[in-house]
Each structure stands twice: as C-alpha cells, then as structure tokens.
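With one protein chain removed, the remaining protein chains of the complex are shown where they sit.
Labels A and B are assigned to the chains in the order they are written; within every chain, residues are numbered from 1.
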Amino acid sequence: MDRRKFLTLSALTVGGIAAVSACGSGSGGGGGESAGGELRVAQFGSAHRMGLFEQVFEAYTAKNPDWSLTLDAASNDAYLDKLATQVSGGNAPAVMGLFHSAVAQFARQNALVELDEYLGNGLDTSKFTEGLVDLGRVDGTVQGLSFGDNAHGSMYDVDLLESLGMQLPEPGYTWEEFLTFSADITRAVGGDFYGTEDRSSQLDQIFKVWLLQRGKYAFTETGDLGFDKSDLTDWLELWQMLRDEGAAPPADITAEAGGTFDSSALIRGYAANHQTYANALASMQALTESRLQLTTIPVNPAGSGSGHFVRGSNWVGLYARAENIDAAVDFLDFAFNDLDGAGILGAELGAPPNREVRDSLEYTEAEQNFIDYINLISDELGDTAIPLAQEFPPSWSDINTEFSTAVEDFRFGRTSVSESVDRFFERAESAIQAAR
Amino acid sequence: MTGPAQAGREVSRRRSRSAPGARSENRWGYLFLTPWFIGIVFLTAGPMLVSLYYSFTDFALLSEPNWIGTDNYVRMFTEDHRFWGSLGVTLRYVLIAVPLQLIFALVVAVALNRGLRGLSVYRAMYYLPSLLAGSVAIAVLWRQVFGREGIVNVVLRFVGVVDPPSWIAEPDYALYTLILLRVWEFGSPMVIFLAGLRQIPAELYEASAIDGAGKIPQFFRITLPLLTPVIFLNIILQLIGAFQAFNSAYIISDGTGGPLDSTLFYTLYLYLEAFTNFRMGYASALAWVLVVIIGVFTALNFLASKYWVHYDDGDR
Partner (left out) sequence: MTAITTARRPLRGRRIVLHVVIGLGALAMVYPIMWMFAASLKEDSAIFSQIGLLPPVFDFANYAEGWNGLGEPFSTFFLNSFVIAGLAVIGNLVSCSLAAYSFARLQFRARAFWFAIMLGTLMLPYHVTLIPQYTLFFELGWVNTYLPLVVPKMLATDAFFIFLFVQFIRGIPRELDDAAKIDGAGPGRIYLQIVLPLLRPALVTGAIFTFLWTYNDFLSQLIYISERRLYTIPLALRAFLDSSGHSAWGPMFAMSTLALAPLIVIFILFQRQIVDGIATSGLKG
C-alpha cells in the first residue's frame, strides 16, 4: 500500500463521514408551539401494522395540516429496549405504544402524562366500553389508554373438529367437559396429537381466568399475592391430570413452543387449540389453512363468575417530558373516535374501544369472529377487570418468572407438587419484599 | 543468523537505549495510537465508567439512579440463584464450545489449505453458516434441525432410534444444541487460521521436503509452532466472545433462557434484568463481575502463553 492509496483512503473516509452526517434529520425533538410542528409516535409490531399507522397519520394530517407525524417503529422483541433507552436519554417520542405489562412500570417511574384532565376535555371516552378507561389507572390517575378491547379466549381448529364429528365447544363449557372432549380428540386422531395444548405455565393466561373463577385475582391491591398454596397445588394437579389422561401434551412438546404464533402447538400440528388472548385469531389464521374459531376458556359452573373479563391490548401512553402533549391528545382522540382514523386501524389492535365505531366498521371473517367474541364477553359473560396497576405490581416480572419455573419444573418431573409450590411462595415473598 | 540482520538488531537496540531514539519511538508509539486514544477518551471510557457507577445504584432505566453502595453485589452472591445458574451454563458453554469450535476450525482450515478440487466452493460453503449469525431466521431454522420433527430426528428415526426427543425442548439437551450452533458457525476462526497458514513461508515446507520430511512431521514441526500466535489469538478472542454469547440463546429460547433456564447465558440474564425487569443497576453489577471473570481467564491465558506461543519477533 503506497502513500497515495493511503491518502485516497483517508479522503474517502472524511468524505464518507460528511455524506453520512448529511443523512438523517439529527435528533428529533418536539415542535414547541401549539401552532404546528412534528409529532413522533412509537409503535411496535410488523410492517403491516406500521403501514396502517402511516395511513392514519395521513388522514390526521389531512385534517390538521400544521402537523406532521413520524413513526418510530421497532419489532416487538426489541421495542422496549429502544423505548427505554430513549426515555432514559430524554428523547422518547410523545406518543408511546406500550405492552400491557409495561404501562404500570412506566407510570411508576413517572415517565407518563396523567391524562385525567383531558378525559372529556379533548379526549372523548364517553362511548368506550364501560370501565375500560379505569383499567389504565396507576396510583389513582389514568396514565394509559388501550387501543383495543381484548379478552382471554381459546381458538379451535374447526375443520379438524368437524372431520371428527365434533363441534366447537359452546362458550361457557366446563372444565369437566373440557377434559372429556380433549381426551376424545387425542384418542380419535392418534399419534402425537392432543386435544388441548398446555399453557399452564403462564401467569397471565388461562391461570388468571381459572383463578378468577375461584373469586381471586393474582395480586391484591397492596401488591401481595392474591392466591395461596392450595390454589397453585390444585392448578398443578389439574394439568397433571390432563396430561395423564392424554388430553394435554407432555412437557417436551410444550417446551418447543416459544412465544411466537408459528411455534405454537396448534400451528406445529400437535394440538387442536390455542389458548391465549382473543386478538391473536387473525394472526393465527394467517398461518394455517384450517378454519379457526373462538370460544371461551373452560368455565367452572360452581365458581363465582366466568373468569373472563374485558381487558385492554396495545396500550398507549404519552411521554411526560414531551413538548406537544395537547397535539398528542388530539391525535389520540382522532385515532380512537374519528371514523377516518379508527376505521383504518379496524380490528388490527383489538376491538375498537368506541362502541359506535366498532359497530359501524366492516371486518374480515376472522376479525368478525373476534369482534363477536369480545362483544359476548363484555356484554354477557364478563367479570370485572382489575386496573393494570393491580394486575402488574412492581414485583410482577419476578413473580411471573418464578411462576413459570414452578410449573415447568413440575411439568418436567424435576420437583414434586409441594416442592414446586413451597419454593414458589418462598421466592415470590422475597420478590415482593424486595420490590417494596 | 549473522550479517545484516544481526547488525540491524544491534543498531535498533542501541537506538532504543539511547535517549533521542527512545523518545522518538515513544512519540511515534503514542502518535499511532491517537485515533484509539480519542476513541477511548470520548466514546468508550465515559460510558464504561458510567456503567460502573450504575452498578452501585438502583438505576431503573426510566428514572434517576440512587446510590445504594454494594447492595447489588451482595445480593448477587448471596441471594440470586439465577446468577449462579447462568454462570454455570455459561462456563459449561465456554469450556466445551470454544475448544470444540477451534479444533474444528483448525482441522478444516488445514484441510482446505492444501490443494483440493472445488476448494473455493467448499471454503465458501463452510463459511456460509457464519453469515447467518444473529439472523432472526436462525431460531426457526434451528428448530427445523433440532426440533421434534427436525431433520436430525428424521435421520435418527431412519437409522432405527425409536423415540428421539426434541433436542431444543429438553432441559438436558438444549444447551448442547447451542454449543453445536457455535461450532457450526466456525467460519470466523477458520478464516483467521487460513490467513495465519498463509503467513508461513512456503520455503520452509520446500526445504523440509527436500530433507525428506512427510506431511505429518511437517505439520507438527513447521505449521503448528509457527501458527501458535494465531492459535493464541483465536483462543483469546473466542473465549471473550463465548463468555458474552447472547444472540443465539436469545433468539432460540425466545428470550427466556429456557427450558428451565438451561440456556440462560450470563449476558442473557443480564439483558433480562436490565430491560425486562428494569434493573439496570443490578445488570451493570453483573456486567462488571463478568469483566473480572473474563479478565482472569484472559490473564491466565496470557501467562500460560509464554510457554507455548512462539513469536518470531524476539519479543516476550
């Protein structure tokens, strides 16, 4: 390498830096005056969802030409990494999409705007599902809103059921019936196929529904555990029985399912159902050619209620240190209530919280099935939900992990029921104490 | 070695002992390091020291950190079973995967270095897996290989194994699929070995062939000794890298370190503490403990290197 080449290289480098710093708009901040400016919106999800948001932005800008909206998107798994970094650096977008498990965390760290003064005053929630807005209360004030109503549900491969001469279970079927027909399905299909999957290790999924049927919530208002050893013991033994009867798959088949839809037992061809949040229906449907339909999680006829409740999904909060809060509020109102905004989003983020909007939109077959199901829960079967702050106390993350460990250890046969239960309560206690 | 070489060495030795020569080499030394110094001072040292500070605080990412002294460290060593668990997983991973991968890389590099028809194609194919490292598609692909219905089990069933388990879903086996993944991506150390093999002068082989030496003695008497600096390089770099392995475990276990924490690498645990539990202060403490551990391993290797690494330049 001679001197000339070296110098050319250096010149290229300097030129490169110059070119590169010309790209990009530098650090984005707010506009400042309410007369107009830029509003940044952070959202998680796939390109499809981002496309919808871009359309909503265009619709909003058409009505409010002084404002330009930009999307700060990231895929789900890395979304919080980026958002938390931005909040920490003081540079977060004004409108922040949040996972339901993150809202309380952000609120407790004073990262969110208190929205109470805007409710009914710039942000119309009068047509929302009753009680939904209160779910976003943390420490007394509303700090998060939900883009879509959601509920726990179970989706079945109805093509398979019909080929076996069976039908989709009617909403409200019991645990007894669940055990019987799941075992029937397993026997009828044979091989490595099971009537139900096993999602018993997730604190926020069917466990909550089952627990509520016993009249208990996972956490109390003070952040303590809302259930005791006998509950967890019963839960572990229930699913052991389901596995013993052949209704549910063994531990290793279940363990192969990650958190993604493509890895679920249903899609992989091991189970007839998928028990999760109802808004997963459309995405699951896209991955298989069989028809999927929603019904409830099994119900306890002697219990106190159905255990199902309307909850939020795809929450959103406003960044406490952002500059254009009024504009952000106005945008949210547009996205929730204006048909030009909410109509674009449709059922993508959940059932539109504004009931009038919800009833006036058109849906695909899968989406309609979902909307009908949500209406069923909120109008007929639903119990009262608890606010996010209670559902996700400060110690939630640790307890969630310990719960999975307890159930999985037992599932794999590494511990006995009592060992698992004792260890869980021991560790949960210390996590709660540590979080105080 | 006599003549100009030795004279040159004497001259340079005299140069470095005499005052003006030493000072000038000093100056040159720092001059060449200038970009690195600027980088250290402005871009690296600051964040590193801040993270050290965080390790003594309760920094929760979204709000201001508060000093809590050594609480994080105390908790780590006395109360945190996942710390010890992840340390065990990582140590097992490092101590098995690194030697395995390096031996593989060396063998393949040596094999590919001799004339073989279709060589460049093979070389590219063996490097191909490394191109996928960190790709989001890896998780799905790995399940297609090691899952219950993966190709490995298809082959196993074909040869008569009755009920092969899902290798990625069993706590006893999952870590080994990750070790295999690392070994599969041996392309990088292999390429480094290839470059090192190229540095060995062909004359040495020619001279020894004239003396009647065969391929095997040549390997042990010429190739290996002259390759030791590069072998040492790969050991150190792979060691440091393996201790900090993150991507494969994160993607394949869906960010959980499961099943049953069997793939909970240390940096994965650190990441979960930082960004899922919002305990960045604690995560920083975990990070600095890792620095010490890696530092100790590296230092031991450097000390040991005196006994087996052969440098041609007369230094250490």
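By definition in this document, a residue touches a chain if its C-beta (ideal position, glycine included) is under 8 Å from a C-beta of that chain, and two chains touch if they have at least 3 such contacts.
Worth saying up front: this structure is predicted, and the values here are computed from it rather than measured.
Which of B:Gly85, B:Pro165 or B:Pro229 touches the hidden chain is settled by the complete complex: it is B:Pro229.
The chain omitted from view is touched by exactly one of B:Leu156, B:Val191 or B:Ile222, namely B:Val191.
The chain omitted from view is touched by exactly one of A:Asn110, A:Thr180, A:Thr233 or A:Thr260, namely A:Thr260. One chain of the complex is left out; on chain B, the residues touching it are 1, 4-5, 7-9, 11-12, 15-16, 22, 24-26, 28-36, 38-40, 42-44, 46-48, 50-51, 54, 61, 108, 111, 113, 116-117, 120, 122-138, 140-142, 144-145, 149, 151, 184, 188, 191-192, 194-196, 198-199, 201-203, 226, 229-230, 232-233, 236-237, 240, 243-244, 246, 267, 270-271, 274-275, 280, 283-284, 287-288, 290-291, 294-295, 298, 311-315.
Within the complete assembly, residues 1-3, 6, 9-10, 12-13, 16-17, 20-21, 23-28, 40, 44-51, 54, 70-78, 81-82, 85-86, 88-91, 259-262, 267-269, 280, 282-283, 286-289, 348 of chain A touch the chain that is not shown.
The rule is simple: only the chains that are shown with their structure count from here on.
If you average the Cα atoms of chain A and of chain B, the two centres end up 37 Å apart. Interface residues of chain A, counted against chain B in their complex, comprise 77, 80-81, 84, 87-88, 105-106, 109-111, 192, 251-256, 258-260, 262-263, 268, 397-398, 404-405, 408-409, 412, 414, 430.
On the side of chain B, the complex with chain A involves touching residues 60-63, 79, 139-140, 143, 147-149, 165-166, 168-171, 253-256, 258-261, 275-278.
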